[in-house]
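Once you've had a glance at the structure underneath, I'll fire off some questions.
Removed: one protein chain of the complex. Kept in place: all other protein chains.
Which chain is which? They are A, B and C, in the order written, and residues in each are numbered from 1.
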Amino acid sequence: MLIFEQSKAGRKDGPGKRKKKQGSAIPKNFLRKQSAGLPEVSELQAVRHYTRLSQKNFSIDTHFYPLGSCTMKYNPRACNSLAMLPGFLNRHPLSPDMFGQGVMACLYELQEMLKEVTGMNAVSLTPAAGAQGEFAGMAMIRAYHDAQGDTARTEVLVPDAAHGTNPASAVMCGYTVREIPTSSNGDVDVDELKKVVGPQTAGLMLTNPSTVGVFDRNIQEISSTVHKAGGLLYYDGANLNAILGKVRPGDMGFDVIHMNLHKTFSTPHGGGGPGAGPVGVSERLTPFLPVPMVAHDGDEYRWLTEKDCPQTIGRLSAFMGNTGVLLRAYVYARLLGKEGMIRVSEYSTLNANYMMAEMKKKGFDLAYPDRRATHEFIVTMKRQAKELGTNTMDFAKRLLDYGFHAPTTYFPLLIPECLLIEPTETEDKDTLDAFIDTMEKILKEAQENPEQLKDAPHTLPVRRLDDVRAARELDLAWKAE
Amino acid sequence: MLIFEQSKAGRKDGPGKRKKKQGSAIPKNFLRKQSAGLPEVSELQAVRHYTRLSQKNFSIDTHFYPLGSCTMKYNPRACNSLAMLPGFLNRHPLSPDMFGQGVMACLYELQEMLKEVTGMNAVSLTPAAGAQGEFAGMAMIRAYHDAQGDTARTEVLVPDAAHGTNPASAVMCGYTVREIPTSSNGDVDVDELKKVVGPQTAGLMLTNPSTVGVFDRNIQEISSTVHKAGGLLYYDGANLNAILGKVRPGDMGFDVIHMNLHKTFSTPHGGGGPGAGPVGVSERLTPFLPVPMVAHDGDEYRWLTEKDCPQTIGRLSAFMGNTGVLLRAYVYARLLGKEGMIRVSEYSTLNANYMMAEMKKKGFDLAYPDRRATHEFIVTMKRQAKELGTNTMDFAKRLLDYGFHAPTTYFPLLIPECLLIEPTETEDKDTLDAFIDTMEKILKEAQENPEQLKDAPHTLPVRRLDDVRAARELDLAWKAE
Amino acid sequence: MPFIPHTEKEVKEMLDAIGVSSIEDLFDEIPPELKAVSIDAVPSTQSEMDVSRLMMERAEEDGRQLSFIGAGAYEHHIPAAVWELTTRGEFYTAYTPYQAEASQGTLQLLYEYQTMMSRLNGLDVSNASLYDGASGLAEAVLMAVRANRKSKSKKILMPKTVHPHYRKTVEAIVNKQDIKLEILDYDATGGHLSPEQLPQSPGDFAALVIPQPNFFGVMEDVDMLTDWAHSHGALVIAVVNPIALALLQPPGEWGENGADIACGEGQPLGIPLSSGGPYYGFMCCKQALVRQMPGRIIGKTLDMDGKPGYTLTLQAREQHIRRSKATSNICTNQGLMITASTIHMAILGAHGLEEAAATSNENTNTLIDKLTALPGVEKVFERPVFHEAVLKFDTPLKDVLRALNAQNLIGGYSLEDEYPELDNALLVCATETKTQADIDTYVNHLERILSKQETVKCPVSPKI
Partner (left out) sequence: MPFIPHTEKEVKEMLDAIGVSSIEDLFDEIPPELKAVSIDAVPSTQSEMDVSRLMMERAEEDGRQLSFIGAGAYEHHIPAAVWELTTRGEFYTAYTPYQAEASQGTLQLLYEYQTMMSRLNGLDVSNASLYDGASGLAEAVLMAVRANRKSKSKKILMPKTVHPHYRKTVEAIVNKQDIKLEILDYDATGGHLSPEQLPQSPGDFAALVIPQPNFFGVMEDVDMLTDWAHSHGALVIAVVNPIALALLQPPGEWGENGADIACGEGQPLGIPLSSGGPYYGFMCCKQALVRQMPGRIIGKTLDMDGKPGYTLTLQAREQHIRRSKATSNICTNQGLMITASTIHMAILGAHGLEEAAATSNENTNTLIDKLTALPGVEKVFERPVFHEAVLKFDTPLKDVLRALNAQNLIGGYSLEDEYPELDNALLVCATETKTQADIDTYVNHLERILSKQETVKCPVSPKI
């Protein structure tokens, strides 16, 4: 039942009527004629409704959630409660610096820590998510070329394995996108790269470890190829979790990088967001960083704005991006410390490689059987789809019945019928084993009783939903019958 | 799965071992030989385990919960968050008064408000729950008689409808208990009362509105009967919700009263507690109130202790009872204000009488069909039990399947096969109607397919549990196999 | 150690299963030269207890002032239930609802949100959030350029009365696609976009942006502006305050045909100030434009048994399907903020929002009246305001603000940097959270400061 269906006209002005002030100082012609039609429910009704709704979600706090590329690891509760201290929540974004030294100290130290773990020269925290970080990064690349008077560079190279945000972000920066194929071993096809790189190349956007779950062994060659052609190297940091404290994008030769703090730094995904997508840059791109940033002048912290950074690509949001998310990431970074950060990559990699090895033993096909997994790996169900008629989506939906969130399905696009599995470092071995056993069981079901998969899920609040109908018979807002 | 079953030895001293300090300054002979054997789980495991456990509960925030005598109404969330402000949580109970003026102001004002709504002369907030309030009340009655040198009063009168805590509390105060029968119309049998009251009578413990859901119309006669015999009148305030702002125990002639703030003042029951059971007294009992209390001397608040109250019955807990609960009740009282308090009794009474009328129309038997309901009422299933073989417990368990918490069953003891139904004022009519319709539906099931009731519940995490086995084959703590 | 559950025994078993002898072996595909990493500048791990204390001390320094700034972020009362529910693990730690059947909680809530938002804005459809108000406006501009079939222009008319940070953000985001913002000045008396400020022969342009209320708090003539833009074949993008919408005419009803796109900052609907974020941008539009709308959209559908359910829909607009041809690059959005706003709106209802809006309006008018009663303080613009207004001082504003700060009071937002023509001008705001006593505190401090009385230097008990 929707909250609107629990609404009763007059509930709020029933017993003990609310004082209704109709903004008497506002001239009539500005006013709306009808009330906005929000639901009229009691506080208990709202609390009960949304509590019960929440229970219909899978989440890290309730389920194993090995969603590849998304790094669904434990979101420490302290990060939430400390970021929500009244002093932080109540601070207005335009409040004078003297009343923001606490939050600015945290942001400044976060900038410094992110510089260190990425090996970059400077960091701006303002992008609101990975995609906005990508936009900022590509905008800086463009600003750099423009500053050099090098306006012929109109093309950005993006491997076919890349996340959809990469080409979309490049286009928003006015670039055309050229796809680079992935070779059969999972690395970027360097020969193809060499063929297409040239004076029109503004840069290459690379995810390394890549979205196919491997570390590109030719990274140095790729890097020098692009650099030699005068292009810049963009690092999509969505998979930073796999190498935190082990290898640094700066050391690989990247000029600009975004980080998804809502992945590697464990800020919660909140059913879709918010995230934070700080960007780090090499020295030559530093003047172009988006504002605001935080500076530390002797004793005091202060905001760096357009005035301080005349070459900045500008502002990406009205204020400082997702400050509350940044505070959560800061707390997480302090809790881990350098020792903990190294463990993140080690144990996420251990978990992924263990699962990969075991899944293989259970008869699943790996996309790259000869490669190490990074913090994630790919299983392809092409064979099963062909032999049994059950596709990846069927497996995914059946997993839900067994209390596991499904891994990422059908991404990256280049691998047919794929499952991208990312266990993360915070899951224990028993949970991984239970998942593997369940996959084996579902495989058996697929052989013996494929309908059980095709009709899945069976035990959730709804059965399989009709996506086609949703798009065809658009119903995007409730209307009273 | 129990949290212990997720434990793995060495989990906490695995990677990045915790520094284990074995209290080196403490001589060996005082130390335990083996670690305490608590579970070793990660924070994620604990969070996931208890989040999922919580989802197995019915609660006000998720279900209609018409548990008679328990007043399961909406617990406003602001009461929780404001009582948990760091300043309140961090204050040590023995911290000097100068560092406790905030909490003491709240407690003082709560004392004053409770005096006003009960019509009593003074209030002490320290009892931790209703039963401790009863103990305090009876102890004051005893202290009063003792102070009069009136030591022959060894007997306390308690109606048979009373809650079990009443006789148990009287006994803890060294009294013997004599039961008074309830007449067929639900009021106390005044003739019987008159027969047994006498010079041995220390007092009468009365719940009014009573636990059978009616207001005792003879309250003035009862009061004068007991008073004339030299006894005192104790008021069990569990049902204060029904008369808040309408009638006051003090005006009915009661000498001492306890309130269950976790009922009438909507502090949460928390799966069993904590509650708070403040006591209010008439003038003659005031010197005996339990300590501590809060006094207001001009500008400052201060604690009243044994020094200030030499005749006090003493202390009932190490510090100040359940202060955090008292703060929640205080916030609730301020949110309601006097206007809101009156509405509490009005709308809880409206809801109960509406349900009673409708249940009757659906063919259910009322225990007291000729009486008004107070904020609760009783249905008896004696007829159904006899005719259909389905008892009250079967109805109760079947209700769970339909997403309703069952009303109180088999209490009060004097009414066979009873359901004590208390909707509270915060539930809306649609919810009441849905409950009534469901009861009608179950009644039909009882006629057509009684097994559906006897085997209920069907949709909960467990089917009907074997209580007899639980008591016979005691298993009160987990042991590793 | 923090958040790693492995026992040594398990690690050994796992390494054996993989067939390597150490975790380090798992990194053997990384070129060894790259691995000589040190991250020593990162501080060592600290216990939750220590970090908690640090954060409490830092939070203590911030956000405890009596503040009269608005300027795009507004202090409103948020019922306690809102964030207690929003931070429930099931909402807080879920991902984007890719597996719809396992995400009906979030999905139904988002559908309810879309319904609430489209009602508030008087438009057909709503998306499920963008990053914030400013970047949302940039997306609206891109959308308008894509969507306007009548115009091939990449020109947008942008009034100067739009929040200066919004204008900068839009500029930063859209300028790479050759979109040009033509800035329209405001009426010096009214503080609004009067007919005189509209270009006589505007030529082809894709859209006109209309703020309501505008950055100065002033109410614009939205009907006239909307009709004017439509008469030139342009679309209308409304930038609105959602609390104001409880009282004001919704964009969908502006002029003859209504605004085409409405967007704005969602923060006033239950989101804490929090130094600027996370907030969220909302966006609504007419049904005809829905396929050009950026961001996630939730649709109602049926399951295999014919039971209603909710799912992400119109994904073919999005980057994960359309890649370089997507309507936007947005992926992660501000979902949790929507969760809070939806619960906030459900608890307040229309009445609650109206009350907050009306009280804010009254308080601001009271504040203005009292402040302008002081000598040397004047109202700059004549037109009615919603809950902000511009005041002009005849003394150096910086000194005045600093003197107020010393009293733990934030007087407002100085317009000097962004509107050099408005020197010594201050934008003030008093929402429903301000009591009469708060307003008097401001007035009294200011009176003393302006009269050059010695201010008492003892620490004033801070506002929480």
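Just so we're on the same page, contacts are C-beta pairs under 8 Å (C-beta built on N, C-alpha and C of every residue); 3 or more make two chains touch, one makes a residue touch a chain.
As the structure is a prediction and not an experimental result, all values here were calculated from the model.
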Candidate in contact with the missing chain, chosen from B:Asn121, B:Asn353 or B:Thr438: B:Asn353
Residues of chain A in contact with the chain not shown: 8-11, 14-18, 41-45, 47, 51, 76-78, 80-82, 86
Interface with the unshown chain - residue positions in chain C: 47-49, 52-53, 56-57, 60, 77, 79-80, 84, 87-88, 432-433, 459, 461, 464
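Keep this in mind: only the chains that are shown with their structure count from here on.
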Taking each chain's C-alpha mean as its centre, the one farthest from chain C: B
Length of the line joining the C-alpha centres of chain A and chain B, rounded to whole Å: 48
Geometric centre distance via CA averages, chain C-chain A, whole Å: 21
Shared interface positions of chain A, touching two or more other chains: 11, 43, 47, 51, 55, 60-63, 73-74, 76, 339-340, 343, 347, 426-428
Sequence positions of chain C contacting 2 or more other chains: 1-6, 10-11, 45, 56, 79, 81, 89-90
